[in-house]
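All protein chains but one are shown in place.
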């Protein structure tokens, strides 16, 4: 019943940013994937996931994020993250996800590193 | 074990303000009383309790606040409150406390109404 | 090795049970659990907050007055209505203490309390004012305060 995750798409200096709001569980991950694949279908190759509005995730949600990374790597694109809580960042490190997805402290740092 | 309540004393346009931080339970109420009586002993007659930093109270804590109101009424003084959460304000209304203590939305409104 | 949780008395019906020791600040744990459930059924933040305060009051009453030998409080939370369209929360705070007679408890009045040596006696009144429905069952085996708050 709890509020489902929301994803808003923004552009900043040519970089496509997906800002999430809420719990990344199964449904939350699916919603992010839906929006991400929409952006990829529209030709985007680099996506930044800003998780500032997400304070909690679970491993089911994260495994859907791995799926997005796989899909985006297949088209030589890149998925990056910013504004992770310390626990989410630690979890990504435990999983080794950090090797396959850039992790930035905030949007500005990500834009500086990734924007075309 | 939980963090105990803190009270900070401020002056604003001649009005003495006690700003609380934390849970007003038995110990929290006692701490407010201690600081309030200190101020009364120093000659203050009007005190404003700013509860912006207090999100939760219990009835034991409130009964200590009633004690402060009694003491301050005995010396023809006044205890007022500001920045109550809606639930705390509702509780004060349920108890009829609002008749004996001014309740203001914020410090500025209280200062405007009370400052000498 | 693995204890069967089916034996637990809380296994009937789909509800949440929290058992707490009667110790300082434990009412805050109960209050947080209530908060999580209120958010779960998308109760407004203000109503969730009112539920939290009522739960705190019911818990400290059990802590302070019940004299329960097991020094435990059990709280049963139940979502009212449909899972998909919940109507509200029912929360029962239970102790196995000495009990009391709710009818005999005098209604507190602020004018009197201001003059009296006993400033206390507000818990039940506050619970009644914050919740939509309150029912108290109490006998020499203990007390159950059952409270409802609609969404």
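Read from first to last, the chains carry the letters A, B and C; within each, the first residue is number 1.
In the analysis below, a residue touches a chain if its C-beta (ideal position, glycine included) is under 8 Å from a C-beta of that chain, and two chains touch if they have at least 3 such contacts.
All of these numbers come straight from a predicted model, not from anything done at the bench.
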item	value
Among A:15, A:80, A:97 or A:114, residue touching the chain not depicted	A:97
Residues from chain C at the interface with the omitted partner, ascending	1-11, 14-21, 23, 25-26, 28-29, 31-33, 35-37, 39-40, 68-74, 83, 94-96, 99, 137-139, 141-144
Contact footprint on chain A, counting only the chain that is left out	1-2, 23, 25, 56-60, 62-64, 66-67, 69-70, 73, 85-87, 90-91, 94-97, 99-100
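Just so we're on the same page, only the chains that are shown with their structure count from here on.
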item	value
CA centroid of chain A to CA centroid of chain C, Å	41
Centre-of-Cα separation between chain B and chain A, whole angstrom	46
Shared-contact residues (touching 2 or more other chains) in chain C	none
Sites on chain B at which at least two other chains make contact	none
